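Note that one protein chain of the assembly has been removed; the remaining protein chains are unaltered in position.
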Amino acid sequence: MLRLLKTLSVLLLLPLAAAAQDLQSILQTHAEEAASPSRQSVGTMLDDLASSGLPEVANFLEAYQDRDVWQRTTDGLFFYAEETEDDLYTLTDISTGEEVGTAPASEMEQVRPNGGVRREIAGALVAFQLSDPDIDRRRTAVEAIARSPSPDQIEPLRRSIEGEADPALLDRKQELASILLALYGEDSEARIEAIGALSGELSVEARSVLNQILSTEQGVAPELPEANIARVLVPGRQLTEAEAYARLVEEDLAPPAPTDDDIRNALAANIEGGTVGGLPVTQLDDPAARYTAYDALAAEGTVPPRVPPEARAAAVESHVFFEAYDEPDPAVTDAARAALDEVRTRVGFGQVADLTLDGLSLASIYFLAAIGLAITFGVMGVINMAHGEFIMIGAYTGYVVQQFVPNYTVSLIIALPLAFVIAAAAGIALERLVIRHLYHRPLETLLATFGISIALQQLAKNIFGTQARPLTSPSWLDGAWIVNDVIQISYIRIAIFVLALIFLGLLLYILKRTRLGLEVRAVTQNPGMAASMGINPDRINMATFGLGSGIAGIAGVAIGLYAQVTSEMGANYIVQSFMTVVVGGVGNVWGTLAGASLIGGLQKSIEWLNPSNTLAAQTYMILFIILFIQFRPKGIVALKGRAAGD
Amino acid sequence: MTDATETASGPGYRGPATGGERRSFIARNPSVLWFLAALALFTLGVTILSEATGNGALSTSFVKTLGKTLCLCLVAIAMDAVWGYCGILSLGHMAFFGLGGYMIGMWLMYARTEAIVLESLANQPIPPTPAEVEAAIGSQIMGVVGGSELPDIWAFAHSLPLQLLLVVLVPGLLALVFGWLAFRSRVTGVYLSILTQAMTLALSLYLFQNDSGLRGNNGLSGLQNIPGLPSTSQAWISISFFWASALALGLGYLLFAWVVSGKMGSVIRGIRDNEARVRFLGYPVEGFKLFVFTLTAVVAGLAGALYYPQAGIINPAEIAPIASIYLAVWVAIGGRGRLYGAVIGAAFVSLLSSWFTGGGAPDLNLGFYLVQWTDWWLVLLGLSFVLVTLFAPKGIGGLFDLLRRRGDPDRDGDYGPDAGAWRKEEGEEEEITR
Partner (left out) sequence: MMAPADAAPLARDEARRGEERPRRPRSTLLEVSGVSVSFDGFRAINNLSLSIGEPELRAVIGPNGAGKTTFMDIVTGKTRPDEGSVTWGERSQSLLRMSESEIARAGIGRKFQKPTVFESQSVRENLAMALRNPRGPFDVLFYRPPTDDTGRILELAEEIGLAAQLGRLSGELSHGQKQWLEIGMLLAQDPRLLLVDEPAAGMTPAEREHTTDLLKRAAESRAVVVVEHDMEFVRRLDCRVTVLHEGSVLAEGSLDHVTRDQRVIDVYLGR
């Protein structure tokens, strides 16, 4: 350790002092150690190499460690060598890295440092790499330490911290130093201090280090031993009686008790002439009879005796079951526990933030998918079951555009308005041809549009096939915005969020600031009155249907970017869209926003509580919505007054 | 006495004024006799042509298809009662149907597995204990989803009577609880449809999970093998189930003809046409809706319990919302508001559908494109459904009106708005229809 320190100080403080020497000559001064290094003697040579400050030393040490260095027996010089032909080696100069000719195998001898030496070399190497002028090599070295931490890396790492210029890497080094100190620090105080520093982290790494310190082993003994006990396990509470007894058997503290299976097998093995243990085999379909027969066998000594439940209970009773920390010092484990709790709290906050982001992005998708439905439902009082298929139309539009426009950015810019136009046109056609004729029959509209929906789905299947079609996002949307180990969100989802915001703004503008919006709101609130005020309901219906369907088309492109495009994608979103409308309340942009936020947030939260089972999450969410309707039958934002038709 | 015309159609009672209401059930519902006679004739025909009891002109699998179709007709009648008469467009009745199937399937699967397990354990040197048999059945049934024990919901699966009780109770209670919640909060019209669809979706998603206890997406299988009848041929089983289905359909028709005629029919059609008005007459509308919803759910469950032993397998996909929507489509195409319409619709569309999707229909060569019906059937169905809704709202059943009352003015009048609908007649003050 002391030697290393010296090495490092020389290396760092006097890099130029020994610049005159070259690598080969240093090696020649220590020729014997260099050729057959031993763990005790290699140190001096490494010190000299380190103090030389030569840039090629790091390379050399790596090669040395990897047994790529050969000595030419004729003159004792060292080379990098590689067998290029049979018995012929190509030599490379260790200083310049140039090829310097060949030599027969008989003249070459490989330098083979043993394991201990190689560790010494690695230690020296780390010191080099940690201070390497090339930031990538420094990073690699730091990550190598992080991957396999060991006590002897502490000093080189701490030393390299002082000279570190890159702030991010400096942070990383400090963090790693804390981790190393926490794990391998010389005394408890240093470790506790380092553990304290870790409590400010939230990385997975820091958490795993703390968990490593807190690793425990289960134990059982007649008396609680003198050890750093994590907790005492009470049979019947923290572990079952059966488990407790099994542990006793494992530790040879109690005789093994034959299980029911053992008993059956023993009985089967001891059948003699149709009876076993004095009982006829035919009677052995009763557990009690089996015990009797087995006990008879045990009395003869053929099989080990059964352990009656009382004996098992007594054995369990007379022992203490516990978990002991592997770390003997309670002060360290206490500090680690406190730090871990603190980290967990911070991680919890982080997860809440992450969940909020996830929920928001899901809410934006539901908002885009449902707003069209909400507007048309509000204005016309009809539910369009084919709405999901407009989403699908939008997505396939995006897919087709990408077939013609290879540039993903350009194709996206073309696809968004085109999807709007095509879906809106489909919507207007549906309104003119079907829905217009069914205005007083919402339930029949529901079914007729459902007919359209299955026809469109099958049509898409016939055209595009059943397999999923990709809609590739431009490369600038790849990747994710990573805040820390806990909080991250992909750029696509951010883009969808922005898209939803844009449409929210646009819709609010249209509804609140334009003539069309005024008329739409009038028709929503009182269709009869609006008509008598000279508002042409046909025009309004067409416009809103087109608008709503168009937005569904946009939503289709957005959804297609992160999920795949299939003919069933619309159907997958339609129920959620309905739920959004029902929960949010009819005919109000804010209501839809609230509904989408509630449903998106809820779905993410339930998934978080039960991450293994997204199906159950959806089930519970729907149940919640059914109950929600009990308390707010008209949704979160309900129209009030007589216009609402109470 | 302006109108002495008898019609067989359900909606709109048009009896002679002198007769009053005190006439026999059959006289008020002439369609019942016709229907029962047709059903009996059909059953007789199939019996004569089946493999087990007749000359074998109909294959066993086709007899099964016909038996299943009768079950679908039964659930369609239930759907017609709840939608065509009471105005509740339930998108959940196929879920009740599936639940009935699951309940009977549990017994079928348990009993059959028990027989297999007992047979295989009989070869062991030591006879098995009941607990060992139980464990073997559990791992046999649940092994496919990585389980080894039967969950608690299988507690009654060993007993046919108890499981038959569940066929009635499970759909009935679900309908009762769901209906109570929904009707109590005055959810009507499309809202109610969406809510029932959500219920159906939740149920199918729940059953799709492996830890639902009902074998996840594997569902229950091998249901065509009836335990206790190892030597009976499938031909006999199929014709027996066909008879049972025909009997159930006949009884179901009688039951619903009775419910939707007379004063009960009057009230529930009143609820369909103007719920608020019925309420102001003092009728507890929620109670009536709940009654109809639950009764039809129970019948749907029974129909399912007859259907799935003939189908042989049930899985959660059968419960998905789309199935219930198809049910509504059948009733609409057949003609809602008349029970025989629902039967015609279910039989016609489901048989046609299996003909088209089964590759039975010849391809259509348009010269530039070859229409293969396996691909295009759904497009055709979807579009023809739209056309029926637009141009023939009475469905196929409407043809009967044409035959019966040629030249008579159309008196069926308005079905009234759908329950809870917005009736937007421009310029008119709305009072209570909203």
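The first chain written gets the first letter, and so on, giving A and B; residue counts start at 1 in each chain.
The working rule: contacts are C-beta pairs under 8 Å (C-beta built on N, C-alpha and C of every residue); 3 or more make two chains touch, one makes a residue touch a chain.
Note that the coordinates shown come from a computational prediction; the quantities given were computed from them, not determined experimentally.
Contact with the chain not shown here comes from a single listed residue; of B:267, B:313 or B:399, that residue is B:267. Between the chain not shown and the residues B:146, B:282 or B:367, the one that touches is B:282.
When the omitted chain is restored, the residue from B:62, B:236, B:291 or B:348 that touches it is B:291. One chain is missing from the display, and on chain B it is touched by residues 1-4, 11-17, 20-22, 259, 262-264, 266-267, 269-270, 273-274, 276-285, 287-288, 290-291, 411-416, 428-429, 431-433.
Simple rule for what comes next: only the chains that are shown with their structure count from here on.
Centroid to centroid, with C-alpha atoms defining each point, chain A and chain B lie 45 Å apart. Taken together, the chain A residues at the contact with chain B in this complex read 264, 267-268, 271, 281-282, 284-287, 290, 377, 381-383, 434, 437-444, 446-448, 450-459, 461-462, 527-528, 531-532, 537, 575, 578-579, 582, 613, 615-616, 618-619, 622-623, 625-627, 629-631, 633, 645. Remark: chain B residues 87, 89, 124-132, 178, 181-182, 184-187, 189-191, 193-195, 197-199, 201-203, 205-206, 208-209, 211, 321, 325, 328-329, 332, 375-379, 381-386, 389-390, 393, 417-418, 421-430, 434 touch chain A in the complex.
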